[in-house]
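Shown here: the complex without one of its protein chains, the others still in place.
And now, chain A:
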Amino acid sequence: MPNPNDFAILFDASRCIGCKACQVACKQWNDLEAEHTRNAGGYANPPKLTASTWLAMRYYEGLRPDGEPYFDFVRGACMHCTHAPCVASCPTGAMAHREGGVVTVDQSTCIGCRSCVRACPYDAVHFDEERGVVQKCTMCYDRIANGDQPACVKACPTDALTFGRYQELQALAQERVRVLQARGYPRASVYGLKELGGTHVLYVLTDHPSQYGLPAAVREAEKRAMGGWLSAGIAAAVMGMGLKFIVDRREAFKGGRG
């Protein structure tokens, strides 16, 4: 669980109009270069996050099983997880939690090994080829540390983004879900309460998280690594002893005959 007083962002998908003002504000404040992209057949552009795109809206459209059309938008960016896989996988301590639970990368100690890029289930960390280090959303730490809101929140014209303390935003999110469920969205839910120890960016969704391309069951990197070591230990023991047994037994047979 994040600390009740931690910084947090709430994204309310039911209020989002998909205008990308947040995406542009992020680029402007953080001085991130525009990218050459191609039409990928959807509204998302760029199609995925990169070292110079820390926030990008994703769009999902189609027909529900009951024939009702849907057109949903979701914010794609760092979730600032409490048990962040990028932090766990960093071998130098460059990727770390700062005061207020915000995850940022120290660009003067990052060695560019890209472990965090592979570790992030939200694909929110990317390698900056020019600088040789990784880049990600900082929750506009330079702004929030001075009492301002993150650039994306400030730019949102429909109050789909809110910035505040974790405890307040968590209560706000749960209240909003109650309202949405009463208004005919039975699958409305809050995403990020349980994922990776609780994320500092919470999403209010009108449908199941998978409908928004959000990973439903994410495991902590530490647990994955422990599972891997355990599997490796069993593998080494079983295969080592198995081979020894087979080789020795064959040898014994030979000895008996010879």
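One rule holds for everything that comes next: a residue touches a chain if its C-beta (ideal position, glycine included) is under 8 Å from a C-beta of that chain, and two chains touch if they have at least 3 such contacts; residues count from 1.
Heads up, the rule we're going with is that contacts and distances are computed from a predicted model.
Enquirer: Since a chain is absent, check the UniProt entry for it and pick the matching name: "Putative spermidine/putrescine transport system permease protein", "ATP synthase subunit a", "Polysulfide reductase" or "histidine kinase".
Expert: Answer from the UniProt record of the missing subunit chain: "Polysulfide reductase".
Enquirer: Touching the absent chain in the whole complex: find that residue among A:64, A:131 or A:194.
Expert: Answer from the full complex: A:131 touches the omitted chain.
Enquirer: Using the touch definition up top, pick the residue from A:1, A:17 or A:235 that touches the left-out chain.
Expert: Of all options in A:1, A:17 or A:235, contact with the hidden chain holds for A:235.
Enquirer: Of the listed residues A:1, A:111 or A:179, which contacts the missing chain in the full complex?
Expert: A:111
Enquirer: Under the stated touch rule, tell me which residues of chain A contact the chain that is not displayed.
Expert: 51, 85, 88-94, 109-115, 117-121, 126-134, 215, 218-219, 221-222, 224-225, 227-229, 231-233, 235-236, 239-240, 243-244, 246-247, 250-251
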